[in-house]
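One protein chain is absent from this view; the other protein chains keep their places.
Our next item is chain A:
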Amino acid sequence: MIALRARNVWVIWLSLALALLLSVATLPKFMEVGRPLWLALFLTYWVLALPHRVGMTTAWCVGLLADVLNGTLLGQNALILTLVTFLVLSLHQRLRMFPMWQQSMVLLVVFGLAQLVQLWLNALTGSRPPTLAFVLPALVSALLWPWVCVILRGVHKRLSVN
């Protein structure tokens, strides 16, 4: 077996930083309700592609940063991203075999669960959206998955990140 040497790992961190940035970037008012879960999307790609490099520890640390950035309770996003990573990790053997659209379907369920946990935690701290709009980000993220996947795979292969 070839030794797995870390190569161009900075690309992973750079992409996650970009996701953090995108998650707070200014959006027009009507698009804000459906803001994609950029962090979850990017993490999912790296977990699927390099499960030995990116795991729950990474997800947790990135989640903490997101908490600081969003001003939520420390640990809220950390918990959610860890959960997403766990689900993707436990499904990753199967997910990698699926065609793109099927991956999207599975991820819709995973992201929907993440949003549900997010809603519960928000309700505990007192703020609760009055509508079903909280599932919209999951839907948008699932629709975005093929594009994110193709772009990140391009970067991954071009720079042969390992």
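Here is the rule we go by: contacts are C-beta pairs under 8 Å (C-beta built on N, C-alpha and C of every residue); 3 or more make two chains touch, one makes a residue touch a chain; residues count from 1.
Assume contacts and distances are computed from a predicted model.
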So one subunit is absent here. Using its UniProt record, which name fits best from "Cell shape-determining protein MreC", "Ribose import ATP-binding protein RbsA", "Urea ABC transporter permease subunit UrtB" or "Fe-S cluster assembly protein SufD"?
"Cell shape-determining protein MreC"
Which residue of A:9, A:24, A:109 or A:150 touches the chain not shown here:
A:24
Hidden partner chain, touching residue among A:11, A:33 or A:106:
A:33
Contacts of chain A with the absent chain, listed as residue ranges
20-26, 32-33, 35, 55-57, 60, 63, 65, 68-76, 78-79, 82-83, 86, 121-122, 125-130, 133-134
